[in-house]
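Every protein chain but one is kept in place in this view of the complex.
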Amino acid sequence: MTVRRRYLAPGRIGLYVLLGTAAVAFLLPLYVMLVTSLKPMEEIRQGHLFAWPAALTLGPWHAAWRSACTGVDCAGIRAGFWNSVRIALPSTVLAILLGAWNGYTLAFWRPRGGKLLFGILTFGAFIPVQVMMLPLVRLLAQAHLVGSLAGIVLVHVVFGMPLMTLLFRQYYLALPPELFAAARIDGGHFLRIFAQLMLPMSVPMIVVAAIVQVTGVWNDYILGLVFAGRDNLPMTVQLNNLINTTTGTRAYNVNMAATMVTSLVPLAIYFVSGRWFVRGIAAGAVKG
Amino acid sequence: MMRNLAVSFLALGANAAVVAPPPTVEVIHWWTSGGESAAIKSFADAYRAAGGVWHDSAIAGSEQARAVAISRILGGDPPSAALFNASKQFLDLVDQGLLNSVDEVASRQGWDQVLPESILSAVRIRGHYYAAPVDIHMPTWIWYSKAAFRKAGIAGEPATFPELLAALEKLKAASLIPLAQGGQAWQESVVFRAVLANVGGRDLYLSVFRDRDPRALKSDALRNVLLNFKRLQSYVDDGSPGRNWNDATALLITGRAGVQIMGDWVKAEFAAAHQVAGRDYGCIAGFGAHSPYIVQGDVLVFPKTANPDGVRAQQLLARVVTEPRAQVAFSQLKGSIPIRSDVDASQLDICARQGLAILRDRTRQVGNDEIYLTPDQNGALADLLSEYWNRNLPVETVQGKFAAALSE
Partner (left out) sequence: MQPSIPSDLDTGPRRAPRAGGSAASRWAHVALAPMAVTAIVAYLGAALWTLRVSLSSSRSLPKWDFVGLAQYARLFHNDRWLLSLENLALYGLLFVLACLVIGFLLAVLIDRQVAGEGVLRAVFLYPYAMSFIATGLVWQWLLNPELGIQSAVRSWGLRGFRFDWIVDPDRAIYTIVIATVWQASGFVMVVLLAGLRRVDPELWNAARLDGIPTWRVYVSVILPLLGYSFATAFVALLAAAVKLFDAVVAMTQGGPGIASEVPAKFIMDHLFGRANIALASAGSTVMLLTVVTLLAPVLYARSRARRVPS
């Protein structure tokens, strides 16, 4: 829409009211998490969920980051931060690259067998991760990859592939067909069209794919526990240890603080990604 | 020249001795917070004092920790030791030859003499010892808040099950929550075991869980137990479903509820709120001088490794954790009872001392359900009891399905 409005039409007001209401509803749990993380345990035991802390304390945040006990070690979730980064970075980049590659191949070149493989992959997305864990661990054991960074990255790429491929395939199918036809006429071949035309054109979808994959990898802990090896445990393992103890005491304020700290990285990515949600990328390209 | 040669050999020998690596273990367990992590830290400290290196792999959630241990064993990257319950959970690992045994440690420390029967039956399989017991818990203690009792005008501690019900009535009349309960299947199962032990008695308990005797399963005695179990549900508040066990304890701590039936790990919650056993809260192991004492335990298993250094490290660990002094230090922090009867109990709190004294009477010991039942049977029974607790099913239907659940 290029017409600028100088005044707030009733339609606009309605728009903002709707969005505002939705925003409040969405923010409610965050509010509860925030105030809980700033209260001492005595206040939390009283059970007044929405009350602002009477004795506001930043202790839980401090404890969550560096001193909460997660087993024998009492070093908070900080211990695993760089491990999480080292796992998330290659897992995301590789998964997106492969997803775009697969989507591109399927959408434009449609080699024989492609549809069947895509079908298998898509149905594979319906299998819960834990069900695939035992067969995968036996498989990776043959290649001596269990307990290594390469192993966990490989596992994340495998689990991310169905959704990544789906995202990019659909995106490419929705592009104007003239785009690809023109590129072929211009003499482009497989790799060239992929690297120089399609990939740059897929920026919005790369952003979505990054959001999805980073969130999935960053918040995973069960795969990290089995495949990453003792030296590469992601911070979500510590987070899970903080929250899910079986018969130990639960410090809810520390739990909430730790969850919010952990989610800062995916959230940062969401914020930064905003720049690329720009309008009409493909449309502009066709005109030119 | 001979002297030079001798010196060279001596030097070589000395170097070889210096180069031997310290015994190193990686331990998978689920004790991630508060008292339990302090407790396992005491084991780690004892191991380090004995010259070893401890790598901690804590994983919250007992089922998950065991699942990860099994996955890593299957994946060829096993830990040195993994925590399991004294139960049938690691039977498959033994059957497929995936665990090392600790027979030497067992015989040297005289486990046959000092361990309770139930624990022995869980760790000794076909004559070999495949696990080192680390603690004993009792899941069905009856805790009560002294403040709440005072407010409801309850004078002393209930000494029989009917007296408990009377106390619950008084708490209800005083607008307090009579029974603080977390509405999760395993907690409901705890309440059932408490009723079975106290109302049904030791013989019925063993007939049902250990022998799975069809007559016992169809008996009126079991029916009576089920009815009393359901009766307790009427003393529970509306917010109970889904509640975590420690939130129920919090109700006792803040004096809003009177009674909780839960294992002795609650003592850590009380301690975190600076409440003391005997002063702020009371503990009842069971009603009567012969009430059964349910033995629930945790053990460490040692996944198979051929590496002699690894085996040595495992044996050292098994020895360190079962020694009397380490046991007492651990129990104080964990809220459990030492696995062996030959320890100095003066350091433990009054509830633990009470438990240890009862445990010395072998006629009162019974094993926890998981010692007799497979995890699957246990789970099926928990499902049934949870359904009965939450819905109004006729007791005949439940008793009928009881036998089916235990037979699968």
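Some observations on this one:
Going in written order, the chains are labelled A and B, and every chain counts its residues from 1.
The rule we apply is simple: contacts are C-beta pairs under 8 Å (C-beta built on N, C-alpha and C of every residue); 3 or more make two chains touch, one makes a residue touch a chain.
For clarity, every value in this text was computed on a predicted model and none was experimentally measured.
Summary of contacts with the chain left out: across A:88, A:136, A:217 or A:233, the touching residue is A:136. Of the listed residues A:38, A:205, A:228 or A:251, the one in contact with the hidden chain in the full complex is A:205. By the touch criterion stated above, the residues of chain A touching the omitted chain are 1-3, 15-16, 18-19, 22-23, 25-30, 32-33, 36, 47, 49-50, 98, 101-102, 105, 107-115, 117-132, 134-136, 138-139, 158, 161-163, 165-167, 170-171, 173-178, 180-181, 184, 189-191, 204-205, 207-208, 211-212, 215, 219, 236, 239-240, 243-244, 252, 255-256, 258-260, 262-263, 266-267, 270-271, 274, 277-283, 286. Where chain B meets the chain that is not shown, the touching residues are 63-64, 66-67, 70, 74, 89, 91-93, 96, 98, 183-185, 237-243, 374-376, 378-380, 383, 386-387, 389-391, 408.
By definition in this document, only the chains that are shown with their structure count from here on.
Centroid to centroid, with C-alpha atoms defining each point, chain A and chain B lie 38 Å apart. The touching residues of chain B, counted against chain A in their complex, run 26, 29-38, 40-41, 44, 54-62, 64, 67-68, 71-72, 74-77, 244-246, 250, 253-254, 263, 265, 268-269, 272-273.
On the chain A side of its complex with chain B, the touching residues are 41-42, 45-46, 69-74, 130, 133-134, 137-138, 140-141, 144, 146-147, 222, 225-227, 229-230, 237, 240-251.
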